[in-house]
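With one protein chain removed, the remaining protein chains of the complex are shown where they sit.
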Amino acid sequence: MTNEELKSYIETNYASLLTHNEAGKYDLLFIVDAANLVSVCEKLRDDSELLFDYFCNLGGIDTTEKFEAVYNIASTKKKIRLDIKVILPHENPAVDSVQTVWPAANWYEREMWELYGIHINNHDNLTRFLLHDEWDEGYPMRKDWDAPDFIRFPDL
Amino acid sequence: MTDLRTEEFEINMGPHHPSTHGVCRLLLTMDGEKVVKVVPYIGYLHRAIEKICENRTYAMCIPILDRFEYVTAMSCNYVFSLAAERLAGIEVPERAEYLRVIMLELNRIASHLIFFGTTAMDIGALTPFLYALREREYIMDLFEMTCGQRLTYNYIRVGGVSKDIPEKFIPQCRETIATITDKVEEYKRLLNGNPIWKVRTIGIGKLDAELALAYGVSGPILRASGVDYDLRRDDPYSIYDRFDYKIPVYQNGDVFDRYMVRLDEIQESCKIVAQALDGIEEGPIRAKVSPNFKPAAGETYTRIENSRGEMGVYLVSDGTKKPFRVKARGGSYPHLQLLPEVATNCLIADLVAIFASFDVILPEVDR
Partner (left out) sequence: MGIIKKLPVYSEKIPGGGIVTTSVEQILNFAQAKSLWYLLFGTACCAIELMCTGASRYDFDRLGMIFRASPRQADLIIAAGTITKKMAPRLRTLYDQMAEPRYVIAMGGCTIKGGPFYYDSYSVEKGIDHIIPVDVYIPGCPPRPESLLEGCITLQKQIQKRKLGDWQEK
């Protein structure tokens, strides 16, 4: 299945759930409502035409006005790939856990919570693991984060 | 013996431990020699590579990303350059593509040689370590004569490669791969029939395909569990479709199969390098790219097949000369996450063997 076919397949079968976004260069990027995330992921995994059985990556993005979480998924059987993006508010961002769909998401979600402060609902082990134990300086990957001993690179 | 009181106890393996291959801490709950529970703790090498990249130009990101996976730094260079090229729509010259493939495959061999040496050492055989690092030095010589560095290369740049290969590279490279192909046969003769090696590896740390896929396992570990999935073929990039090579797949998913997949891959990589050396032609090595180049706004997830599985970069550009967000994904991250599932209820000596066979490297996990 080529990217074009995949795009038209998703646009016909998931018209109400996924919206195509032009920002995705080279790959397909679709936007999904935070409320529908888990159910959409389950459908994508179980759809016999798609079979997205493989979780590649999850990354948070801080655009200073809002937060975004991008799920990169792939299918090992159909050899296709897809990005799904969830857009979250900057105040109290929270997103449902997809680890029931792909257990691999567990650590990625933990990391996103730790570095971006995006809360993960229904996560089984939301504890600190990358930063040191006494860390109390907030969420370092946010664009507005700062600390007294943080040395910025000179302006380019 | 029935009323002998036994108690579970906890021990820390790491963060400083020779067989954790870096600074990983495993909190083990033990029942005698049996591991009841494994909890990995990471972050001892969290260096904020992603944060640093957000405040550098694209060209300056590449040396930082070298340190993201230093055993195969060429792959890190490559995956970032590829992502930037896809965003900016840059065409890479033919000769550069060949040079990239040669370097990527040589680096894959170097990485698998380290795996072979350290795994055998963890299981208790010191000799393979000395053999493997001896052969690895030949590859380091090739890298050194090309880009002047042994470990962190900064060789593959956006738009091509930084320098052309010197004249004596091609004959020396042919010699090296011929030596390594022979030596791999020797490694197999050295270990495959060894009764201790067999007892320590066959049937240990079984991982079935379903569990592996659920946990996002990739690369040689996935192929040792019987899933034929290799990004060089299944999500094509560069010019891999021009070469004739096999993708080794084994079925049992134990330590022995993971080791065999990697040894076979060394030989297949040698074949690819030989074909690339035959096919390479004269020409430019770099497309014209300004040092402060600005790709169009957009985002892409680019992934390649690294020696430890899928290596990917999620690159977001906002149209300025600095990347807006770089999310690096290393193959070891899901593998370490999977470790508790595989290593529970095995002996502590087998835990070391399983950990070694996953070939986890910690900077890729912590970043």
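By written order: A and B. Residues from 1 in each chain.
To be clear about the criterion, a contact is a pair of C-beta atoms (placed from the backbone, for glycine too) under 8 Å apart; a residue touches a chain by one contact, two chains touch by 3 or more.
Since we're looking at a predicted model, the values are computed, not measured.
Of B:18, B:124, B:283 or B:319, it is B:18 that touches the chain left out of the display.
When you scan B:134, B:168 or B:198 for touch with the missing chain, the hit is B:134. Among B:35, B:71, B:156 or B:365, only B:71 touches the chain left out of the display.
Mapped onto chain B, the footprint of the missing chain covers residues 15-18, 22-23, 43-48, 51-52, 54-55, 63-64, 67, 70-71, 114, 117, 129-131, 133-134, 136-137, 140, 150-152, 363.
Contact between chain A and the unshown chain involves residues 131-133, 137, 140, 145, 147, 150-153.
We adopt the following convention: only the chains that are shown with their structure count from here on.
Put simply, the C-alpha centre of chain A and that of chain B have 24 angstrom between them. Against chain A, in their complex, chain B makes its touches with residues 41-43, 46, 48, 50-52, 55-57, 86-87, 213-216, 218, 227, 229, 234-235, 296-303, 310, 312, 314, 316, 321-322, 324-325, 327, 329, 333-334, 337, 366.
Residues 23-27, 29, 53-57, 59, 61-62, 70, 72, 74, 76, 79, 81, 83, 102-104, 106-108, 129-132, 140-141, 152-153, 156 of chain A are the ones that touch chain B when the two sit in their complex.
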